[in-house]
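Heads up, one of the protein chains got dropped from this complex, but the rest are sitting where they should.
Naming follows writing order (A and B), and every chain is counted from residue 1.
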Amino acid sequence: MKKRLTSFIASVLALILLALSLVSCGGKSAKSNFTVPDGGYDGSAVTLKFYHTMGSNLSTVLGYYIEEFAKLYPNITIEAEQVGGYDDVRNQISNELTAGNEPNIAYCYPDHVALYNLAGAVATLDDLISSKIDITRADGTIEKLGLTDEQIADFIEGYYTEGQQFGDGLMYSMPFSKSTEVLYYNKTFFDEHDLKVPTTWDEMEEVCKKIKEIDPESIPLGYDSEANWFITMCEQYGSDYTSATGDHFLFDNETNRSFIARFRDWYSKGYVTTQTLYGSYTSGLFTASEGIRSYMSIGSSAGATHQRPSKDDQGKYPFEVGIATVPQIDTANPKVISQGPSICIFKKSNPQEVVASWLFVKFLTTSVEFQAEFSMASGYVPVLKSVAENETYAAFVSKADGYDYISALSAKVCLEQEKAYYTSPAFRGSSTARDQVQALLTKCLTMDDGSAEAIKKAFEDAVEECEYNG
Amino acid sequence: MDNKIMTQKDLTEVKRLQLAKKIISKFLVYAFLIIIAIAVLFPFYWMLNSSLKDRAEYELSIPTFFPRNPMFSNYVDAIKAANLGRLFINTMIVGISSTLLSLVVTVLTAFALARLEFKGKNIVFGGMLATMMIPGELFTITNYITVNDFGWINTYKVLIIPFLVSVFYIYLLRQNFLQIPDELYLAAKVDGTSDLKYLWRVMIPLSLPTLISITILKMMGAWNSYVWPRLVANDNMHKLITNGLRSTNLVYSDGTTNFPVQMAAVALVSIPLFLVFIFLRKYIMKGVSRSGIKG
Partner (left out) sequence: MVYGKNQWKAWLYLSPALILLAVFTVWPIFNTLRMAFLENYGLMSANGGATFSFGIGNFLKVLQYKKFLNCLGNTMLLTVLTVPISTILALLIAVCLNSIKFLNRFLQTVYFLPYVTNSIAIGMVFAAMFNIVGNITSADLSETGNIIVTSGIINNIIEFFGGQPISWINAKSSYAANIAVMVIYIVWNALPFKILVLLGGLQSVNKQYYDAARVDGTSRARIFTRITVPLLSPMIAYVVITGFIGGFKEYSSVVGVFGVNMGPVGDAGRLNTMVGFIYDALENDNQGRASAAALILFVIIFAVTMLNLYVSKKKVKY
């Protein structure tokens, strides 16, 4: 036994020594931002890998537009690949980056781009966007490599600026298709009891109080995502959350502590719940037709069909769903979160691949037809304002109601609040901040000691945890 | 009751008591086994139950024990999700070849560790155990770079070779081999039987139950693996069934997972395999008892 132990220790030591000798391995050299090569796209044949998360119905839409693109650029081959969910795309790419096997184009969230940026792998788009080079397409038409002023102005501003949230003001991604949070409410119940749909948080408190008087068993409001709730409140108050530069984690401040204290009070009165606090889907609470239920639900605009109750035996919906903008602090300066995929381009040793990727990305993001069709198929919101004028899309939105065409209703509400979209800064640690404020909110709402000191302590702990991981 | 003389009455009384005791103990044994069986069956049942729900029902606050209107379309969605035929063949190729190769390696290694005497045996065995003590998640990146350097990306090799050796199973089989009395080996040596012959004629038949377990688990592993195949082999020629089934149509438009269809996909993938193994296991066990080997 003793002999075995010593030999074990010896082999472990040997492992350590060997490891130390390997320490001197360096990394690759730093990469610079992308500059457009002279002449732009030279027509050379390139094959581009595009990672996305689309289900089969959306892949069909994409496939059609890939064919359309191939008519304009027959030498550019697009290989679209479905890589599971958003986290799968991130994990796949971060592994592939270590061997230089990353795709050319990928669906992304700002946090993912911040991660890829550590490897300097994402091409900045500013030089491409401002390029005035003319490119002749296979059908004889000519397009500018960059974006025209009209094209830029057509993007919904909050979506477009998401690509610049990385601290250096450079453009790292293009908005692809978006969603936000909206307030779903039980219109039948609201009409019946003559309740006003709340536009501010003060009104929300009043409505909750009234609903509790009408139906004491209910939990008037269900909020799907705690993290979105916290971050949106910061944005609406104009208080600090995070910063992409300098001190990252700024959310421990007086304003934030006070809104948390207020929501704690709401929770104890039974006004509100969230997905994790409730222990099940808040949409399930909202669509319940008997027993304990909620009459308002704040959730993703892309999930409108899941906020609609199932039809009863006679094929009728038990109640009508209304959709509104989420409550605000200042209705003159509304803020709603921007979610949903953007699209980024990876640097490659062959600059033609990057330019070709850009042409494809530009094709998808600036095509009104594609944006319209994709939005109708997915329940997401188009990123271009002019899609609203597209005939098919306008026809779709005009059908909006609280029953069968609830997706159209959701789209309509989203289009009307185009000025309100915000995105939060992305950096190494921004996803940790999201996790931490989520945990912080639920902690402050449920802990036994609700004193100002206890809340202060909880905030300090959350910041400490962020700084440890960040 | 040793040597005392008993009356006939006493004797029947004792017999009756013994019988009662036997029945009660049998009853307890069965009750115990059946309770455990129910506990084990419950999740499996829940998987099937969930696979037949629509989203609204799945998201109900109070879960239902039977789907209100069974959504068999979830299974259709799961089947439509991928090129099942090709994925099935890929998975069979990878599953069977990696299981067979792995069995050979495992048997040889376990045999050397259990029966042969050589210098450094303890270090080899201890070193192998030590490799189990580091979380495997840390290996992924290095192995990815290695297979990329080998040029193995998108080949069958990359799906079969890297995880051929499982210390977990080597150790299991070594323990099983150690159960077999030394005398048999020494007798064989005296008879002049070669090691490999002894291994084939005596050790393997005696360890069949364990070998079957390893086969089943290894095969299941190939059938269920996801992260590694997804990373290293995602072209259509080599994609495995789990990747095909997991990647498409399993996410709602709002980005949340479509659990009912995912459950349907898992059921689709595992149930046929499970049936094959029930059959296989029965067949092999019959073979064992017929050949007259008794443990």
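Operating definition for what follows: contacts are C-beta pairs under 8 Å (C-beta built on N, C-alpha and C of every residue); 3 or more make two chains touch, one makes a residue touch a chain.
These numbers were taken from a predicted model, which means no experiment stands behind them.
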item	value
Hidden partner chain, touching residue among A:N33, A:S56 or A:T98	A:T98
Absent-chain contact - pick from B:I36, B:L186 or B:M237	B:I36
Hidden partner chain, residues of chain B it touches	25-26, 29-30, 32-34, 36-37, 39-44, 46-47, 50, 61-63, 104-106, 108-109, 111-113, 116-119, 121, 124, 128-135, 137-139, 141-143, 146, 161-165, 167-168, 170-172, 175-176, 178-180, 195, 206-207, 209-210, 212-213, 216-217, 220, 259, 262-263, 266, 270-271, 273-274, 277-278, 282, 294-295
Sites on chain A contacted by the missing partner chain, in the whole complex	1, 5, 8, 12, 15-16, 18-20, 22-23, 25-31, 94, 97-98, 115-121, 217, 219, 267-268, 270, 273, 276-280, 285, 291-292, 428-429, 431-432, 435, 438-439, 442-443, 445-448, 464-465, 468-470
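Keep in mind that, in the parts below, only the chains that are shown with their structure count from here on.
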item	value
Contact footprint of chain A on chain B as seen in their complex	54-57, 59-61, 80-81, 122-123, 126-127, 130, 140-141, 144-145, 148, 153, 230-231, 234, 246-257
Sites on chain A touched by chain B in the complex	3-4, 7-8, 11-12, 53, 55-56, 59, 81-86, 88, 92, 95-96, 98-99, 101, 179, 278, 280-281, 283-285, 287-288, 292, 299-300, 302-303, 306, 309-310, 378-380
